[in-house]
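Here's the structure, in structure tokens; my notes come after.
Yeah, one chain of the complex is gone here, protein chain that is, but the others are all in their spots.
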Amino acid sequence: MELMFDILSWIFLLGGSFFCLTGAVGLLRFPEFFSRIHAASLTDTLGASLILIGLMLQAGWKLALPKLILILVFSLLAGTTASHAMAKAALKSGLRPLDQEEGRRKRERQED
Amino acid sequence: MRHTLALSILLSAFWLVNSGHYTPLLLFFMLASVAAIVSLSRYMDVVDGEAQPLNITFTLPIYLFWLAKEVVLANIVVATRVWQGKESISPRTIEVTASQKTDLGKVIYANSITLTPGTVSIDLEGDTIIVHALDEQSAAGLLTGEMDRRVRRVAG
Partner (left out) sequence: MFALAALTLLAVMGLALIRAFLGPTLYDRILAVNIFGTKTVLLIAVMDFLGGRPDFLDIAIVYALINFISIIGVLRFFEYAEKKTAEQAE
């Protein structure tokens, strides 16, 4: 039983690390801000969840378990709110998503 | 009254989880601090159905299970896009209609959109949510309107 929990938590920790790393690579690879938000939310949702669930399996029935659940719930709520706030602030400040920029360039070319 | 009780239970649980010391003196401090916070919240007039939406207590978990499944699937899609490189993505802005009547329903819907990787809700104007989607697949998944229907069932 102990071994099964260990193996499960290893799988979860490995999976979480993989998704976090994928998100960070996406943060560097994607071309503009609004695409990068999606890569960031990758690390915030499944990456963080899998790592914390992997830790929960190791915690056992101690006080660490509800604390980890608390961290998980809070990081999910705060992650969505922060992404939304960043996207909205960026749009308000005049930063435009890529497809609109392409549309404008096309229109300008037609006017020329 | 129900909302006051729910807030007290929630705060007490939060205190008990974070403390770890259960001597009579500290438990008395817990009761005192919970009473202080609850009376402050009542004074600020934030103890009501908007801050403690009790009516969705039993319908929300079912929705959350479905949302968790959707989030995992969307994560796999976005992770594939990351490793395929930037030629595989086609960012686009779409507009979806939030058919929920209550503010709570709209907030749950917009937050669910943001929580799902591949789609971020940027702005909410009236009934229209402006969504930025990473590629066609993510946008199409949202435009089927299944999430909208399910949120409407949880919080009209």
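Note that the chains take the letters A and B in the order they are written out, and that residue 1 is the start of every chain.
Here, a contact is a pair of C-beta atoms (placed from the backbone, for glycine too) under 8 Å apart; a residue touches a chain by one contact, two chains touch by 3 or more.
In this text the structure is predicted, and so the values were computed from the model without any measurement.
Chemist: Identify the visible chains that the left-out chain touches across the whole complex.
Modeler: Result for the missing chain's touching partners among shown chains: A.
Chemist: Which chain A residues touch the hidden chain?
Modeler: 9-10, 13-14, 16-17, 20-21, 23-25, 27-28, 33, 36-37, 40, 43-44, 47-48, 51-52, 54-55, 58-59, 62-64, 67-68, 70-71, 74-75, 78-79, 81-82, 85-86, 89-90, 92-93, 95
As a convention for this text, only the chains that are shown with their structure count from here on.
Chemist: Quick one: chain A and chain B, Cα centre-to-centre, how many Å?
Modeler: Centre separation, chain A to chain B: 15 Å.
Chemist: Which of the residues in chain A end up touching chain B in this complex?
Modeler: Within the complex, chain A contacts chain B at residues 19, 22-23, 25-26, 29-32, 34-35, 37-39, 41-42, 45-46, 63, 66-67, 70, 76, 79-81, 83-84, 87-88, 91, 97-100.
Chemist: Show me the residue ranges of chain B that touch chain A in the complex, using the header's touch definition.
Modeler: Within the complex, chain B contacts chain A at residues 14, 17-18, 20, 71-72, 75, 78-79, 81-83, 85-86, 89-93, 110-111, 114-123, 132, 134.
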